[in-house]
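Note that one protein chain of the assembly has been removed; the remaining protein chains are unaltered in position.
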Amino acid sequence: MKLTWMLGGLACVASNAHALLRPAADDKDERKAWTVRATKIYTSTGRTIDKGVVIVNNGKISAVTPGSDEGDASTELRVYAVTAGLIDASARIGVSMDAVEQSREVAPEVRVASAVDLFSPAWERQVECGVTTVLVNPPDRDVIGGLGVVLKTAGDNAIAKRTLKPDAVLRGAMGSDPSQGNHPAFGRPTDFYSRRPTTRMGVEWEWRKAFFDTAQSKQDASKKFPGVERLEEVLAGKLTLSIQAWTTQDIRTAVFLKEEIEREGFGKPRLFIDAAAEAWKEPQLLARSKTPVVLPPFPVGGRTDDGAFMAWNVAQLLQEQGIVVALSAHGNSELDGRLAMQAGYAMRGGLSFDEALAAVTINPARLLGVEDRVGSLEVGKDADLVLWNGEPFEPTARVVGVIVDGVLRVDPRPKQ
Amino acid sequence: MSSFALFLSLLPGVADRPLAIRAEHVLLGDGRTLEPGVVVIEGGKLQHVGAEKDVDVPAGAGRIDHKGWLSAGLIGLHGYSTATGELRDTTRTTLPEARVAWAFDARHPELRDLLAEGVTSFVLTPSPSSLSGGASAFVKCAGGKIVTREAQLSLGFSDQNLSFNRFPTSHGGALAELERLFAKPTGTIEKCAQGELSALFEVETPSDVHRAIDFAKRHKLVGALSGADWTGEVAKDVKASGLSVVASTLRVGEDRRTLRAMVALGAADVPFGFGLDAPFSHPATLRLSAALCIREGLARDKAWRGLTAESARIAGVEKRVGNLAEGLDADLVLWSGDPLELSSSVVAVYVDGERAFAAEER
Partner (left out) sequence: MSHLISRTFVSTALSLGLLALAPDAHAGNGKIAIKAGRVITMVGPDIVNGVITIEDGRITGVSADAKAAWDAEVLDHPELVAFPGWVEAHSNRGMDRPNENVPVAPFLDVRDSIDPISFYFEDSLRAGVLTINVQQGNACVIGGQGMVVKPFGLTIEQMLVKQGSGLKLVAGARPGRSRATQAQELRKAFLDLRQYLDKLVQDKQDGKDYARREALFQGKDLEKEENKKGRAFEGTANWKVPGLEAIPRGEIDDQKEPLLRLVEGKLPAFMYCDSGSSVQLALDVARANGFLANTVLVLEGDSWKAADAILEAGVPVVLSPNLMYVERDPLTGKETETFVPKVFSEKKIRFALQSLNPSAQSLWFQAAQCVANGLDRTAALEAATRTPADILRLGKRVGSLEQGKDGNVVLLSGDPLSVRSTVQYVVIGGNLVYDRSKDVRMKHLMNGVEPNNTAPGGVMLDASGHPCNDAPTVDEKSKTDKGEKPPEEKPHDDHKDEPKKD
């Protein structure tokens, strides 16, 4: 039995090796019911099933059980391993500069969903990498850029139908990104960008001012400004705040700001830090405030954006402190940079396989508040599956099949 | 041909006197051909159109016997001729009360180029430069008539409508501003919101198309999508929205992807008209676009409608032009052959019953 299994797996591998199969999206196969048999089922719940079957029905997972490896090859998919669809909490695809409203530094009402380009080839590439759900944010050119949206990477081309969670986070940044393009008003002709902030302290000032104005407007309705409702939701803890902060000082600024808001009684914001490259320097700071973190891609030499240095054991250090860690690939789909490879690098940096798997599935799902729909192989969740021809996240294996919402997008079966 | 020329040279161009033109082939708006057919013009309008035996030619009418084809004049949907530089204003976020008709120059030499290619009227559109560049105008290529000063209202959904240096710089900001304007509409925006003025949605990418469709649906707007080469790739969505399409001018060697998208539009039964893009493209490309699409597989009648009747409907002037039907303006063209064949050329053009152009003798 094991031999036929392996042969079946080898056959899949051999035939797929030469040219990647095209997604089945616009082919005849739009059905949403599948039987997937695998040697290893990694559920992301802590449970691994050796030899089992995942059944998909009507776009949802209807069963995840140990099972026989006999079956009807014409209607079934057989692979070595199955995981839940990968989730990138900082995907940075499908958006460009027309997705961030730069006329103001604080634009909480602007919805990035208005500007997402679902026709970009980046989406298909992410599907082929096994990424099925992403958080798309406005580019970080504003202090507060607007509302991010959680999308599936495949499906209908209308944004409403692809949205898993609209207005999922309020996005902003610390550090030098929001100052890009701004310049002081003296010494040259003024233009739109002759304004604050041009420094980190200016960026933080804008943050404080935004929250201060929000608090003021509660007392005085005439002080209301566009987007103030969103900031009120943030203060009430109803809308998650995602702040990009690469360096230690920026992470501190973000966390201290949140702690001050709580301490002064302005509210109880829910925060997670994106691109927290230097989180390894002060993990206890993040631990005491229980701030989850999304890590950027692992840099080869350690040096990364905004002058930050990212040590490769950052994920492990944070896990040990009980901090929820999610990994991200920033839209990279190259062999060495994709999200699955980031999970591999996290293992190299000390994470166990289960921890790395959680960091790209259930952890980002919880961070984004969509864990009822995605993030693990559990009955009732969306049928987002990734099929592998070897151990996931090792470079000796690759994604051979992808199912999104029950539709087979990458077909592991040998081409006829 | 030479006898026809003789006839022409003998005829005085008096508008009052009825004029009967008999042609070997008369191409009607639905694609049918009358062989032969007769068209009677009086007072600048079409009085009768029919097969030769069915039409009573009024006494005293002038007569022209044309050995070739006769059709309605081509309509250039979406063009910038005669007023290019004055159609852009990027300094303001919106300018919905602008009327492009003010920029129309009835004596501009570009009009002759249009007539020479059989284009009898066209839509003068604002250039995509802000969220609303104003109202487009429908004008005749001869006689200086402006049929309407408010044919469509431009609404911008593409990158070209954003700016790097003024609000909005993003689609999110743009949509927020458009929502704000339509929440308390005044002026042309009010007319548009009430369905009295059709909208011209300026788009470039399929994402822009979706955004425009969503907006139109939310505010129950009618109109046409203009500027996206591959609208046909989302033809189903466009069809469901009820909007029409202004097709970009095609060029020879244009990637086949655009041609396939055009055929897809036709197959999905999406109403469309061919855009002109003059003077950036030569007016001859209007017919060329249609011919290329037909070669790719577009139905002939749809292609012809896209040059005439459908364009008139999109511009809201179907009661005036776009077809050889009684009561419509006498805008017609005499061709040496089938106008959808590129080997055919323009012999003469009539606008509002007056001869506006005659090709030189070879």
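The first chain written gets the first letter, and so on, giving A and B; residue counts start at 1 in each chain.
We take it that a residue touches a chain if its C-beta (ideal position, glycine included) is under 8 Å from a C-beta of that chain, and two chains touch if they have at least 3 such contacts.
All values derive from a computational prediction rather than experimental measurement.
Undergrad: Name every shown chain in contact with the chain that has been left out of the document.
TA: Missing chain, whole complex, touching shown chains: A, B.
Undergrad: Out of A:Arg31, A:His183 or A:Lys281, which residue would touch the omitted chain in the full complex?
TA: Checking the options A:Arg31, A:His183 or A:Lys281, the one contacting the hidden chain is A:Lys281.
Undergrad: Specify the residue from the set A:Ala115, A:Val294, A:Val314 or A:Val407 that touches the hidden chain.
TA: A:Val314
Undergrad: Could you tell me which of A:Gly187, A:Gly265, A:Gly301 or A:Gly380 touches the chain that is not displayed?
TA: Reading the full complex, the residue touching the unseen chain is A:Gly301.
Undergrad: Kindly state which of the options A:Gly46, A:Pro66, A:Pro184 or A:Pro395 is in contact with the chain not pictured.
TA: Residue touching the absent chain, from the options given: A:Pro395.
Undergrad: For the full complex, which residue in B:Arg63, B:Lys220 or B:Arg256 touches the chain that was left out?
TA: Only one listed residue reaches the unshown chain, and that is B:Arg256.
Undergrad: Considering the entire assembly, which residues of subunit B contact the chain that has been omitted?
TA: Residue positions of subunit B that touch the missing chain: 255-257, 260.
Undergrad: Contact with the hidden chain only, please: which subunit A residues?
TA: Per the touch rule, subunit A residues meeting the hidden chain are 13-14, 16-20, 22, 121, 124-125, 247, 280-284, 298, 300-303, 307, 309, 311-314, 317, 320-321, 335-336, 341, 344-345, 347-349, 389-390, 393-398.
One rule holds for everything that comes next: only the chains that are shown with their structure count from here on.
Undergrad: Once bound in the complex, which stretches of subunit B touch subunit A?
TA: My answer: residues 159, 162, 164-176, 205-207, 210-211, 214, 234, 237.
Undergrad: How about subunit A: which of its residues touch subunit B in the complex?
TA: 97-103, 107, 109-119, 138, 146, 157-160, 191-193, 226
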